[in-house]
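One structure is given here, and the rest of the page talks about it.
One protein chain omitted, others in place.
After this line comes subunit A, so read on.
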Amino acid sequence: MSYISFLSEHGSRFIDGALITGVQFFCSLALAAVIAHVFGLVMLSSNTVVKSFAIAYVEFFRGTSLLVQLFWLFYVLPLFGITLNNFLTGFLAVGLNLGAYGAELVRGAILSVPRGQWEASYALSLSPAKRMRRIIIPQAIATMLPAWGNLAIELLKSTALVGLIAVPDLMFQARELNNSTYLSTWTFGTALIIYYVSARFLITPCMRRLEKIMARRMGRA
């Protein structure tokens, strides 16, 4: 059997899998972005209670393996009476995990906004919320965007784990196909290529574009 006929026979499974991976990617990215901003801001707050909670969260999710977190959500939560479906569990685990890394990025980027910017917005009597939203965060986003590009690629690769809890993503389909055809080189090779192409030719160019847009908004086109 040639690779062409392999693809024409099984290509649709790769496509199905890639679509699921894509949806997992976007859902977990959205979750990670929200979590990163909330926890990144809370880590900077002066309220020690919420601050300690945020720091504990980030420490925990960065300090333990994503695979263990995924299994924990999937196998342990039901013991406490909380049952989530596979798909939801998949992107929750990935989003919660990468969100913890993102929170550090957000925190660092906010701290990197020069003190003069804080003082100028203070001198204009902007309220703390408006100062954050209109002056500090837009500048922090421009600073942290390149790092988010790396994080997004990391996140795409992490979604491969959700196949282990039977979410029919790209990796899951590749493994199933391998079990039935034993064509390991072709099945996993195709999966590798799809992951690489998505990262290199979809995510990276998108992030570059975003960086350009931000640079233009900062007047540095």
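Operating definition for what follows: a contact is a pair of C-beta atoms (placed from the backbone, for glycine too) under 8 Å apart; a residue touches a chain by one contact, two chains touch by 3 or more; residues count from 1.
We adopt the following convention: contacts and distances are computed from a predicted model.
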item	value
Undisplayed chain, where the name is taken from the UniProt record, one of "RsbT co-antagonist protein RsbR", "Cytochrome c oxidase, cbb3-type, CcoQ subunit", "Ectoine/hydroxyectoine ABC transporter, ATP-binding protein" or "DNA ligase (ATP)"	"Ectoine/hydroxyectoine ABC transporter, ATP-binding protein"
Omitted-chain contact residue, chosen from A:A120, A:A166, A:I193 or A:C206	A:A120
Of A:V58, A:L73, A:A100 or A:I135, the one touching the omitted chain in the full complex	A:I135
Residues belonging to subunit A that touch the chain removed from view	114, 116-117, 119-128, 130, 134-135, 138-139, 142, 217-220
